[in-house]
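Structure, as structure tokens:
Every protein chain of the complex appears in place save one, which is left out.
We call the chains A and B, going by the order they appear; numbering starts again at 1 in every chain.
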Amino acid sequence: MAEYLVENGSSVRPERPLEPESLLEPESLLEPQGRLERLRWALRSWQLSAAMWTRAAMAYRTSFVLMLGANIMITSLDFVVVILMFQHTDRLGGWTLPELGLLYGTSAFALGMADLLVGSVDALGERIRAGTLDVMLIRPAPALSQVCAERFTLRRLGRPAQATVVLLWSVSALRVDWSWDKVLLLAALLVSGTVIFGALFVGGATLQFWWGEAKELQNSFTYGGATLLHYPPTVFAKELVAGVTFGVPLAFVNWLPLLHILGKPDPLGLPAAFQFASPLAAALSVLVAALAWRAGLRAYRGAGN
Amino acid sequence: MGSSARLYLAIARGSFRRYSTYRAATLAGVFTNTVFGFILAYTFLALWRARPGLGGYDTSQAVTYIWVSQSLLITVAVWGGGFQDDVQERFRTGDIAVDLYRPVDFLGWWLAADLGRAGFQLLARGLAPITAGAIAFHARMPHSPLTWPVFLLSVLLAVLVSFGLRYLVSLSGFWLHDSDGVRAVMLVVAMFFSGMLLPLGLFPDGLRQAAQVLPWAALIQVPTDIFLERSTGSALLAGLGFQLAWAVVLLALGRAAQLLATRKVVVQGG
Partner (left out) sequence: MALIELEDVARTFTIRAKVGRLRRERREVRAVDGLSFTVEAGECVGYIGPNGAGKSTTIKMLTGILVPSAGRLRVAGVDPARERTRLARRIGVVFGQRTTLWWDLPLRDSYDLARRIYRIPDARYRANLDRCVELLELGPLLDTPVRQLSLGQRMRGDLAAALLHDPQVLYLDEPTIGLDVVSKVRVREFLREINTVAGTTVLLTTHDLTDIEQLCGRVMVIDHGRMVYDGGLDGLHATGRSERTLVVDLAGPSAPIEVPGARVVKVDGARQWLAFPAEDSAAPIVAAVAAGYPLLDLSVREPAIEDVIARMYAKVPIG
């Protein structure tokens, strides 16, 4: 048997050996040049990898449906609690149930979208231990894109879908005069909020470059942060509110812009400009997270020490 | 008998030690439980400011409710996990069929391991949140020193009930292609009906009465009420009896399911 294979294997010869250089496109076409081109390539690599994971998940279709349902139920629990609380009161921290619905809807939507797009990064420690990160580093695509897309699953659409339902209900139940600036602000906060939570996922995960088992730590900022934002700022101590305004920029996800939309006074008495600063806070978060990721990857590869 | 008791003790001790090696993970978890404690305690403060004495809890009891439940969350495994992950791995590798025929009892083995885990997590993940609550929110510590041992007994019973529930979920893997879905649904049910999110007394009529007789109440609601010294005298005994009854029923069901599973493995030849 073995001899047969040896015979057979060596008898097969390509008619024309491939010449590596002649057929290859100039490398300048392959290697993305410039900042914009590199960013586009990073997004494209994420998309390629995510598409593969989506198709892989389709191999387990029944489990997918069941898990999507469970996911929606799990993420609904937080709002069920809010509803139960309002069985006993009609105001919490001076805010009504539809107002809390707006808080909940925006916060859960932003967290859910961020989790869908980059949430897988929180398993970085496991990827390092299993050697998956090394495999990603030998591909010509950004490691961050690959880590974020690893195990991508549409099942995570459960949270944003359920948040959208709550959001639509609250918008219809609220008596807000939806002028164009408020509509624009709501759209901007949903995008900025997603970006801020995404930056928290990535920034928090970089801690695992140094502290491999610390996966749960970042839950404090992402899931804990989202829980915080389900409730009005008036419920919390001023120090805490200041901490999530000037430290971890959670307040920009929904608290500050919603103060303007709902016409509420700011418990910290900050200038009104803060209520429109979410995109700026999101940009800053991305910058910090990107620097943290770069520092983490450098430390992992052992560069610069 | 003496030797098998020693064996189970060794299993429990080994499990305790295994969990104690995940030091960074434990610290990260403690931090997260404490952060959630802070956030939820403020929301309870706001609710009880609007409705003082709601559900029979004074404000200090309400805040303490949050801290006790955060301290117990991992110990009584409301989220599931612990031995479940190990059993799932044995299903994946196919070793599970062999496990049923080991000289060590399958249920006994995992129960001992889970008690070891719970012991470690009560110390490592329970003390810090309750201490943080005591310092930052003046959480209400038991007034009578006798409450402490009774509370610990109630936590032990809670772990037994939790084990019984998770054991049934794990064994469902013998009949279901994939127990992930069951686990996810159980998580929702456990979070809600244990009183982890809101004391069961605040549930609307109907739902409240149902929640109070379901086994999940034994996980968080009963031990926390004992800690808060809301259950005293006959109510205290009723609470412990409730936990004990569910523990017995669930472990008996687990034993029966194990027999069925063994028979199924025999019929299918492993």
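Here, a contact is a pair of C-beta atoms (placed from the backbone, for glycine too) under 8 Å apart; a residue touches a chain by one contact, two chains touch by 3 or more.
Just so we're clear, the structure is a prediction, and the values are computed from it rather than from any experiment.
**Q** I'd like to know which visible chains would be in contact with the absent chain if the whole complex were considered.
**A** A
**Q** Given that one chain is not shown, which residue among A:L124, A:A141 or A:V244 touches it?
**A** The single option touching the absent chain is A:A141.
**Q** Name every residue on chain A in touch with the hidden partner chain.
**A** Considering the whole complex, chain A reaches the absent chain at 1-2, 5-6, 9-10, 12-14, 17-18, 20, 23-25, 27, 29-31, 45, 48-49, 52, 55-57, 59-60, 131, 134-135, 137-142, 301-305.
Going forward, only the chains that are shown with their structure count from here on.
**Q** Counting in whole Å, what is the centre-to-centre distance of chain A and chain B, each centre being its mean C-alpha position?
**A** Taking the average C-alpha coordinate of chain A and of chain B, the gap between them is 31 Å.
**Q** Going by the contact rule set out above, which residues of chain A touch chain B in the complex?
**A** Checking each residue of chain A against chain B gives 60, 62-63, 66-67, 70-71, 73-74, 77-78, 80-81, 84-85, 87-89, 91-93, 211-217, 219-220, 224, 227-228, 231, 234-237, 240.
**Q** For the complex, give me every residue of chain B touching chain A.
**A** So the residues of chain B in touch with chain A come to 22-25, 27-29, 31-32, 35-36, 38-40, 42-43, 45-47, 50-51, 54, 177-178, 180-181, 184-185, 187-188, 191-192, 197-198, 202-204.
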